[in-house]
Every structure is written in C-alpha cells, then in structure tokens.
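Shown next, in structure tokens, is the structure this report addresses.
With one protein chain removed, the remaining protein chains of the complex are shown where they sit.
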Amino acid sequence: MITHPIRRSPSKGLDLAIALAGAFAALLSFFLFGWLVWDLVRLGLPKLSWSFFSGEVEDAGRGGGIAPILVSTLGILACCLGLAIPLGTGCAIWLSEFVRRGSAWARLVASGVDLLAGVPSIVFGLFGMVFFAQTLGLGFSILSGGLTLACMILPLLVRTTLTALESLPADLRPAAAGLGLSKTTTTFRLLLPAALPGIVIGITLGVGRALSETAALLFTSGYSTRMPESFSDSGRALSVHIYDLALNVANGSAMASSSALVLLALILLVNSAAVALSEHWLRRRSSAS
Amino acid sequence: MNAAALHISGLSVSYRDLTALREVDLAIPEGQITALIGPSGCGKSSFLHALNRLTDLVPGCRVSGSIRLADGTEVTDPQTDVLALRRRVGIVFQRPNPFPQSIRRNFEIPLKEHGWAKSDIPDRIETVLREVGLWKEISDRLHQNASTLSGGQQQRLCLARALALEPEVILFDEPCSALDPLASGVVEDLILSLREKVTVVIVTHHLAQARRIADHAAVFWTRDGAGTLVEQGPAERVFSSPQDPDAILYLNGARG
Partner (left out) sequence: MASSRNISLSRCVDRVTGGVLALFALVSGGTVLLLLWNLFAGAWPAIEAGRLGAFFTDAKWQPGSQRDPQFGMVTMLAGSALVTVLAVALALPVGLASAIFHRFYAPPLLARWNRRIMELLIGVPSVIFGFWGLMVVVPAILRIAPGTPGQSLLAGGVVLALMILPLIALTSQAALQAVPSSLLQAAAGLGLGRARTIVSVALPAARGGITTGVFLGLARALGETMAVVLVCGNIPQIPGSLFDPIRPITSTIALEMGYATASHKALLFCAGLVLMLCTALLVGWISFRKNAANPGIGGA
C-alpha cells in the first residue's frame, strides 16, 4: 500500500514569517508616527504659552504669537463651510430624493463631483486664484481662500450626505408617501433629521481637510500676517504659516514646530470627534433595531 | 349591497418586463372589510399599492386600467393630486414604520401637511390614540421617540396616524404578520372596530383571520405567470362554497 508521506505542517515557517513581517510593519508605522508626534511636542511645546495664542506675529514669525493666523484660519473655515454645506447637502439631497437614480442628469452631476474629488489641491489653488481672486474680483482674501476650499471639500460632503441618506431605513419613504406627505416635507422633516448624524460626520471630516490644506491657499488667501478686519482682507492660514516658516524664514523652525503642534492637535481633535461620532451613531443604530 | 368605495376595472400592474397583475375587476363595498387572500407572489400587494399609487415609488412600475373613488376621482389619472389621494386612501404596512421622532411629531408632520390648524392637533391626537386604545398607555410620553414603543404599540400608532387624516379607505398590507399573537389579536380587533366607519381593504396570508373579520373576500392566484383575481364575493359564500378549482384547494388548505 502506498501512503502519501504526511508533511509536517507545510506552512508553519511561512506563517511565522508573515506574522513577524506583519507585526514589524504595524510596529514600524506606530513607531514612525510616534516619532513624528514626539518631535513636534519636543520642539513645539516649550514655546506654547498664552502669549503665543494671543500675540501678534513678530519678526516674520520668529517671535510673537499666532493670534491673527488663528483668526484668519477660522475666517477661511467659516467661508468654506458657508458655501460648501448648503451646496453639498443640497446636491446630495437632489441626487438621492429628487431625481431618478441612474438618469442622465444624475450621472452627469455625480461624475462631475467625482472628477472634482480627484483634482490635486495645488490645481484648486490655481483655479481659485484665477476665478475667485481675479475674475470675481475678490482679490487675495480670506473669502477667496474659503471659497476655493469649499470647492475642494464639496465632493466629500456630497459623498457622506449621500451615504447617510441612502443608509436610512428603507420603510421611511413608503411610510411618508402613504400619509400623502409632499417630497419637501418628507425630505426636510423626516429624512434630514434622521440622516443628521452622518451629515455632521461628513462636515467634521470636511473641517479636518480644510484645516490641513495649504497648497490651495497659497495664491488665494495670501500671506498677510496682520489681524484681518474683514473677509475681504488677506489672511494667512495656520498651515501656510508653517510652510512659510519652514521654507522662507531662517531660524523659523522653533515657531514652526509650535504652530505645527497646534495644527496637529486641532486636526486630531476634529478627526477623533468624527470617529467618536460615527461609533456612537453606529452603536445607537444597532441597539435600536 | 352598499355603494362601492372603490371601483376597479381592468387593472394591470407590471414591473419592467414582468406582469405582476393582469386585468382585475373588483368593487370594494363602502364601510365593509374586504380581505384579499391568496399565496405569496400572486399580485395582492401590487394591487393594494396601486390603490393609492404607492406603485409610483417603484422605478419601472406601470399601472393600467381604472380605479375610481366613490366621488368619481380616477386614481390612475396622472393629473390626480396624489398627495390628496393618499390622505383619502391611507395605508398601514406589514412592518410598523413610525418615524424615528417623538410620538407627537408622528402626528404633527402629516396633520400639518394636510392643513389641520395647529390648535386642533392635540385634540386630534388624543381622539385617534383613544380610538386605537393607546391613549392610556402613552399619553404621558408623547415626547418620547416612537421607536421606544413595542412592536404592537408601534403598529397601533401607525394605524392611529393613518386614521388621524380621516381617510375614506384604509389599506392594510398584512398588518399582523410581523407581530406576536397577542398584539396581532389586538390589531385585529381594532380593524373590526373600523367597520361602518371607514372602508377597509386588507391583504392577509392568515386564512383564519380573513374568515374572522372579512365581509367580502377576493382570492388571487397566479395564472400564466401573472397574478389575477379568480374568485370574489361575500366572505361567507367564498369560504363555504368557492367555485374556482384553485380557490377550492387553497381555501381547504391543500395548496399555496
């Protein structure tokens, strides 16, 4: 009788190799990012103080604080959200509730938004410079920068709102139709309140992206370090400030580290909020059903 | 025989290439309970949803033929105001589907939409909640989310919500099949209590239930790949001496 020789655990060695390589890779990523954060804390923390947040920019950024920068950043963010939220949610509502899925117009709009999502941020910068700053005559201003960023985060908002609307319970729409509710009532009194958590998560992610953007702002909101007095003033965003200190200012790295630490903290805060919100929402949904 | 609340003639429903229902003629008597029975997939639900144009929500669904309300309004006419129609012909679905908002909002949204004065709304809510026997149970928590109610309570809420709009006809799409026997009995009693007040059309798989509550019965069956009506008449007659061979077997529990 011929028996096949039983090979002893043929892939034991391979298994161990994959496990080790995987663990190494995971550790390496942890380590590298830990290093990055540690460096920013080490270099940036000593300069952090109340006067850093409240002071004017001095000596091209080598001294003083970042108060005007923070104000400009907030201004840019406000303009960005002011345009992007109505436009993005409106577009998503239209795609999901008001137009037949798969119709020519729906596809055209959806692919336009998808195309926009793939545009590099520096190209948004070029566009914003020509269109908002020059053609519309807004100049290098907080408004120009904010509107440019709005175009940039628009696809993200459309996508997340659309997902939120599409993942609503399927029997909500027939229930509303059975009561003879108009589309407007159904959408604004039923669907939007129910989809709000998803929309808020999308907006939070959008805020994160807008805060971290630099390239699109270089030629739209400008470099001015003065305290802005209106949306039509030029104002330097926090990310642009870091870039300028790192590239153009000799001995600017200490202040750049502090600014980077502040920006990183802001972003991590915003993004953890998004993660926490979505987990909270998921848990509530799964316990409700 | 009472006047017909709904007069249906030559009604066909199709989804893209698939014919779900072919050439149905039926008169729904006013103030009575009409049960639609038959095996799954024989077009009962398509028929029911055509009656208040919920078929509009299904992409690719086409309805032909005529459905007339008592006052002569043609349901299938594209010019007919579908929102007003759905106020007059309400529906309660298989699975309870309260809006995930407060119990009060569940009434306020449709009542406001159909023009009730704000000051009348609280009274209206109380009246219909009493009608479905929920008032005592939930009158102190109208502000709570409707999804915190039990399944049976939710279904009664949905019935109350439909009743609030003072419809002439209420359609029930297997209203008890998602409920436990106890809750199912409560809802069944409620449907019985509607007799004479509104016209009821109910789709049910539950033959014993149909036997208990129906004044009028209609048996649907699949013929040549499409659902059609094979037997109709007063419930007693249909159940005791059906004519159609398939209906005989089905009602005796041998098929379907």
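Every chain is named by a letter (A and B) in the order it is written, and numbering of its residues begins at 1.
Assume a contact is a pair of C-beta atoms (placed from the backbone, for glycine too) under 8 Å apart; a residue touches a chain by one contact, two chains touch by 3 or more.
What you see is a predicted model; the values in this text were computed from it and never measured.
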item	value
Sole residue of A:45, A:108 or A:282 that reaches the chain not shown, by the stated touch rule	A:108
Residue of B:7, B:22 or B:87 touching the missing chain in the full complex	B:87
Among B:166, B:215 or B:244, residue touching the chain not depicted	B:166
Per the touch definition above, residue among A:158, A:177 or A:195 touching the missing chain	A:158
Touch list for chain A against the chain that is not drawn	9-12, 14-15, 17-19, 21-26, 28-30, 32-33, 35-36, 39-40, 43, 86-88, 90-91, 93-96, 98-99, 101-103, 106-127, 129-131, 135, 151, 154, 158, 162, 182-185, 187, 205, 208-209, 211-215, 218-219, 239, 242-243, 246-247, 253, 256-257, 260, 263-264, 267-268, 270-272, 275
Chain B residues that touch the omitted chain in the full complex	81, 83-84, 87, 113-116, 120, 165-166
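We take it that only the chains that are shown with their structure count from here on.
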item	value
Centroid distance [mean C-alpha coordinates] between chain B and chain A, Å	47
Chain B to chain A touching residues, read off their complex	52, 54, 56-57, 59, 82-87, 90-91, 93, 95, 97-101, 109-110, 113-114, 147, 158, 161-162, 165
Residues on chain A engaged by chain B in the complex (per definition of touch)	100-101, 169, 171-182, 185, 189-190, 193-194, 288
